[in-house]
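The structure follows.
Up next is chain A:
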Amino acid sequence: MTPVQLAELLLFPGLTFFVWLAFLFEWLERKTAARMQGRLGPVVAGPFGILQPVADFFKLASKEEIVPSESDPFVLRWGPALYFAAPAIGIAFIPVLGYQSVLYHPLDLLFMFFVLGFSTLMAGLLGYASAGRYATIAMGRLVVQYTSYEVPLLISMVTPAVLAGSLSLQGVAQAQAPLWYIFLAPMAFAVFILASLAELEKPPFDIPSASTEIVGGWMTEFSGNALAYVKLTKNLSYVFLSALAVTLFLGGAGGPVLTADSDVQALAYVCYFLLKLFAVGFLIFAIKTGLARVRIDQAAKVFWTVVTPLSLAQLALVILLR
Partner candidate 1 sequence: MRRTSADPLQRLSAKLGGALHPERRTTLLTVDPSKVEEACLGVASLPGLYHLSTITGVDLGDQIGILYHFWEGRRFVTVKTAVPKTAPRIRSVAGALPAATLYEAEIQDLFGVAFDGNPYAGKRLLLPDDYPAEAPPPMRKEADPEKIRRMMKLE
Partner candidate 2 sequence: MASFRSGLTQWARKRSIWVFHVNAASCNGCDIEILAALTPRYDAERLGVELVPSPRHADVLLVTGTLNPLMRDRLKTVYEQMPEPRHVVAIGACALGGGVMKDCYNVGHGIDAAVPVDLYIPGCPPRPEAIIFGILKLVTGTPDPVMAGEAHVG
């Protein structure tokens, strides 16, 4: 690996870039929610409170870390790192500079399936290791929810791949140059957003972390550094899923070519990407803020009886039309 590649991986458009995006997303999320609720939201940390998530992160990192006596200290110590690793590796495959991503493999879409599943698995493991009663209940809910949304999520991700005839994210993004797949497969996009809400544990599917029912869900027993990383990972996953939606349905970083200068054009691509990313992000904020939480059995029912058939129908339609 060359130094340039390493820099790309760790700084831009790799990890550091996306971690800052994650902070920005949390700020936007809180600010949007606040404005929709008739409040101001954070204002004191940095201009317009933009550094609020950063302040939260460093404050948590500076706090004492309590390891409950019944819990598994090894998992509690290293689990958050693995949990963080899942979206952190995933984002490296997202093409940001034009159709180029930092890491590439012709079958990397399949790897995304693994990343998404792994992240949920780690959440379950962390909850289990912390050995709290609420965490145990949360785990049960997490598993039920996972089994319900995972199938439609995967089917909705396969649909663009079928359209593009490619199993790599770069290939899918490139194939959308003439027409974005959101227009060809709108239902798949809708299913993807719904399933993302479930994967991210956002309302109406914030069942595994429903604070008014089971305290902090599987995060109840975490404190200090571990909590800081767990929260950061959740935000990073948020960005990661939005980025996946952009890549699969909104033409990735693609857009009009403005100049022949490849460096300037790369900047334009980043701008296109960010614009689309924020559009998807706002869509999720808006859905999340305007809805109440559903019950786990209701969520499972919705996913199995409505969302999954919908995604299958979309896939069949796409295959027939191709």
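For anyone wondering why these and not others, all candidates are chains of the complex that A comes from, given by their letters.
The rule is simple: a contact is a pair of C-beta atoms (placed from the backbone, for glycine too) under 8 Å apart; a residue touches a chain by one contact, two chains touch by 3 or more; residues count from 1.
Because the structure is predicted, anything quoted here is derived from the model rather than measured.
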Answering which of 1 or 2 touches chain A in this complex, the right candidate is 2
Given the complex, residues on chain A that touch candidate 2 span 30, 34, 37-45, 49, 51-52, 54-60, 62-66, 211-212, 215-216, 219-224, 227
